[in-house]
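Apart from one protein chain that is not included, each protein chain of the complex appears where it belongs.
A, B and C are the chain letters, set down in written order, and residue numbers restart from 1 in every chain.
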Amino acid sequence: MSDYILRVKEISKSFSGVKALDNIHFDLKKGEVHALMGENGAGKSTFMKILIGLLTPDSGEVLLEGENLVGSNVNETLKKGICMIHQEILIIPELTVAQNIFLGREREVSGKSGVLSGWLNDAEINQRAAALLDRMGVNIAPKAKMKHLSVAQMQMVEIAKAISHNAKVIIMDEPTSAISDKEVATLFQIIRDLKAQGVSIIYISHKMDEIFRISDTITVLRDGKYIGAKSAAELDYNALIAMMVGREIDQMFPEATQPLGQEVLSVRNLGRAGKFWNISFNVKSGEILGLAGLMGAGRTEIARAIFGLDQWDEGEITIKDSPLHARTPREAIDRGIGYVSEDRKGLGFIPRMSVKDNITLSSMNNHRKGGFIDTHSEQSATEKMIADLKIKTAGTGQHVTYLSGGNQQKVVIGKVLLASPEIIILDEPTRGVDVGAKFEIYKLIRSLADRGMAVIMISSELPEILGLSDRILVLSKGKQTALLSKAEATQEVIMQYAVA
Amino acid sequence: MNRLSKLGQYGIFFAFALICLVLALSTPKFFTVSNLLIIGNQVSINALLAFGVTFVIITGGIDLSLGSMVAVTGVAAASFAHPDTYPLVIPLLVGLGAGSAMGAFNGLVITKSKVPPFIVTLGTMTIGRGLALILSKGRPVSNLSDAFNFIGGGNIAGIPFPIIILLIAFAVCSVVLNKTILGRYMYAVGGNEPAARASGIRVSRVKMWVYTICGLLSALGGILLTSRITTGQPNAGAGFELDAIAAAIIGGTSTSGGTGTMTGTLIGALLIGVISNSLDLLNVTSYYQQVVMGVIIIGAVVLDGVGKKD
Amino acid sequence: MNRLSKLGQYGIFFAFALICLVLALSTPKFFTVSNLLIIGNQVSINALLAFGVTFVIITGGIDLSLGSMVAVTGVAAASFAHPDTYPLVIPLLVGLGAGSAMGAFNGLVITKSKVPPFIVTLGTMTIGRGLALILSKGRPVSNLSDAFNFIGGGNIAGIPFPIIILLIAFAVCSVVLNKTILGRYMYAVGGNEPAARASGIRVSRVKMWVYTICGLLSALGGILLTSRITTGQPNAGAGFELDAIAAAIIGGTSTSGGTGTMTGTLIGALLIGVISNSLDLLNVTSYYQQVVMGVIIIGAVVLDGVGKKD
Partner (left out) sequence: NQSSDKESGSDGGKKLVIGATMLSMQNEFIVNVSDAMEAKAKEMGVELITVDAERSALKQVEQVESFIGQGVDAIIMNPCEVEASSPAVKLAMDAKIPIINVNSETSAKPTAFVGSDDTESARIAMKYIAEKLGGKGNVLMMHGFMGQAAQIRRDNGAKEILKANPGLKLLAEQTGEWDRAKGMSLTENWIQSYGDKINAIFAQNDEMGMGAVKALEAAGLKGKVLVVSVDAIPDALQAVKKGTLDATVFQNAKEQGGKAIETAVKAAKKEAFEKEVLIPFQLVDKGNVEKFLK
């Protein structure tokens, strides 16, 4: 069957005794978009890393056009035509966009040989990068330093890098986790072009609508096991979810059960030079306020300012009628504000600390006897939170690094909740989180509001903004363009204000 | 199982045990009570400094001024420790106070400026050396009281007093690191500073604490040394910082911050002490001592890595 | 504008200029051709070592064995540099070869074992010191040929030869860092090692290179030193590693890797050299010199931070 470019047989892989992959099969046709689906921690990224030679499987075969790739390193698989956009953005911050794109291929690009073969040719690199980005329709300067880019832009550069390899197989591990609809559309156009050229794509995403828009075939993994592969046409939304989580999810967005209470937070004419201007809104106890806008609209900046991570220049913030000007997160936390950052790795958790140590980090004052840690109260608080949030972990002592994305997110939310905030700001709370866990998080957010918290939810996924929010604040380029009630808001209306 | 995996982290412990076994087999003089007490005594100062720098390294910092702090605090304490002048508590308070103040100064500069700890403490290393020389006018401060000299030279029930101080310091440091909120915050700051800040930890305060504690422990080391050699030497402690940092890293503290244990550091310090003791016992020629020392230290950490499984 | 922002990175340059200005105003002896040549000459060895360690630090490593490599290579070269024995090229090759070999050994151990560079190079620092003593039997190796002594002591058209070597080394190192693929890979490895690996860069090979280059430059420093003092000293170079690392960090190389420039390092080395020269010129008492030195170094880097805008 020569129309399969890649055939994978009986791959297994364990990490220190724990089976991450158990006897996986996978067949990829030439020129197809093959989605790989599964919950957080199902083993998707691990599987892909095996394909490109970054990890070695315990057993099994990876056949690219009949040639076994097991044992090859990244360099060799790249040369043979498989490349990957990694889930965690892998860039060199101090190098430029162009330098990142062609990293590892300077020699090819420079076209020099002999004594000069070690010489860089940045002019050529810049030119090629410019042409490539242009072709993709992305507006990023090739000479910009990578560290000055937004996460979205970094992700676009990673995509550009993968494309520039002219590979036969491109693996995209959650390529759209940080980019907005406009860029997703660009990416999909690129994918269609590649397909037309006979390139095969393995596509991983937790955004279900994308899967049905782009994929031809869908393979599902669950807990490291192969569940099945079906053509996308055979599946619908519910059937796919059932394959992934092993059960049906009835109602995605839970309804409010409690009436709104008093106004808790009020923001008037808030501004920060160059970031946002004239922002005014309030949130009531029991309310979920959605913050919508395109990437770079300034939503995160507003949240950071309220939480004391950044300073602001004008306007005022009041909590229950007394003014707030937090200069540090500590002050904000003491005033009852909790913030779950969009940057889970950077601002969320401490990777080499345990679930328990992370989850109690903001509320050590509740678990202390003098300067000492009250281990009992800490342990019981952690266990309760693990149960409440249904965090999947081997124990309270497990390092957070080894949890799946969704569970890491829950740990961060748990940490914020343990500090018993009255106002909680959730910035992209479901980024990189699987459908099952998303549903859990939605239920959780609603229950927080029902318990009387004021919730501000920032999200780039319109369905979840629409499904959960009681009111929606729309931002565009740092300015407030609309404050919509639930009844007024539709996808179209929000988009209209977001681009205003 | 949790216990077992915890032990697994101390691969260095097995490397250390192996080295001791080899030594015990190669010379009968090694494994005697008196020699072990001598090793304990010799190790004590480096171990105290290593405990201090372990705190600092766990928060992702470094302290190169340890050795100079040993000199300044030793000279300062000695200046108040002449017989029939002040009661013993005065030189102790002066020494510990000077150390804490210097440590706090390190912490202050590091937290208030953007200057990396390496440069700040390299600066205070030089400054401290100068201060020690100025204070002592370049001459050893001697003629110290017997009470003061007991600290480093005395023993209780046959156990040298420095060993007792070492054990107490070890216990206190372990408790601070593992049982207090401050200790937890140190790991958090070193593990991910922005996340620690966003969790409401006052990062600057934690750093102030670790550098101050490091200064305090250096002062304890300085007092012990001064008392042991019965003089405050302005040039004491040169190079101690590298030994202390080495003990911490051999014991598994990572220079990138966020990990480390006091037990590991203690073993690291013991390892260095045991090797240098036994090279003398085995009468290895001094040139070769250095070669052997270097090889064993690298070897022990390699063994440690082999012992550990990922 | 790109030019300007690039200059902005060199806040340290302005700090340096400021210090020079202050010095020029406080003593007329400072800004004379002869004094500037003396400074250049004095700075040369530290600058060479600092260039080497800049490569290492950019990849996220550290090298503490620099000073010992200076001693070993100096002694080795001197042993072949007696008059009327071998042609000049032999001692040079021996010295540079020894340095490269030691550097490569560092690289090999670091890439093949999981031992952190701090410990490996601390080990080789000790080993190297022992080797230098063994090679020289603890005695300085003197009676060197005039040709050999010219390297560190001669001058061409009034410019001391070490300054010429310094300038050539600076040019070569800058080119390696900025214009070659190897240099690009150094930044990549230090900036994000997993990302570099995922891009197909052979990380171990890059590390082997940087430690070897660092060894080679240390050897150049060792030869210069030996020739300048007309003897191979087994105890030469002690403590040079800290000065070299300081020059690199003052010049903006971050110990966490991924950033750094040769120009910055050169300014860092010049800064240290200028301060130590002028403290002598201003006749600051030696104990106070150390205090002032420490304060200025910290101060310069603080100024640097103030100059930089984020």
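Just so we're on the same page, contacts are C-beta pairs under 8 Å (C-beta built on N, C-alpha and C of every residue); 3 or more make two chains touch, one makes a residue touch a chain.
Nothing here was measured: the structure is a model prediction, and the numbers come from that model.
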| item | value |
| --- | --- |
| Visible contact partners (per top-of-document touch definition) of the missing chain | B, C |
| Which of B:L49, B:V94 or B:L133 contacts the chain that the document leaves out | B:L133 |
| Residue, one of C:F80, C:F148, C:Y185 or C:Y287, that touches the chain absent here | C:Y287 |
| Touching residue (missing chain; options C:L48, C:L133, C:I165 or C:A244) | C:L133 |
| Footprint left on chain B by the chain that the document does not show | 29, 32, 34-35, 38, 41-42, 45, 133, 137-140, 142-143, 153, 225, 228-231, 233-236, 276-277, 280-281, 283, 286-287, 289 |
| Hidden partner interface residues of chain C, rising order | 29, 32, 34-35, 38, 41-42, 45, 132-133, 136, 138-140, 142, 153, 225, 228-231, 233-236, 277, 280-281, 283, 285-287, 289 |
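Everything below uses one rule, namely that only the chains that are shown with their structure count from here on.
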| item | value |
| --- | --- |
| Whole-Å gap separating chain A and chain C, where each centre is the average of the chain's CA atoms | 44 |
| Interchain centroid distance [CA atoms averaged], chain B/chain C, Å | 29 |
| Chain C residues counted as touching two or more neighbouring chains | none |
| Touching two or more other chains - residues of chain A | none |
| For the chain A and chain B complex, residues of the former touching the latter | 16, 307, 309, 328-330, 332-334, 339, 341, 346-353, 357, 361-362, 364, 368, 371-373, 397, 415, 419 |
| Chain A partner contacts - residues on chain C that touch it in the complex | 2, 178-184, 187-188, 191-192, 194-202, 258-259 |
| Of chain C, residues touching chain B in the complex | 64, 109, 113-116, 118-120, 122-131, 133-134, 138, 242, 245-246, 249-250, 254-256, 286-295, 297-298, 301-302, 305, 308 |
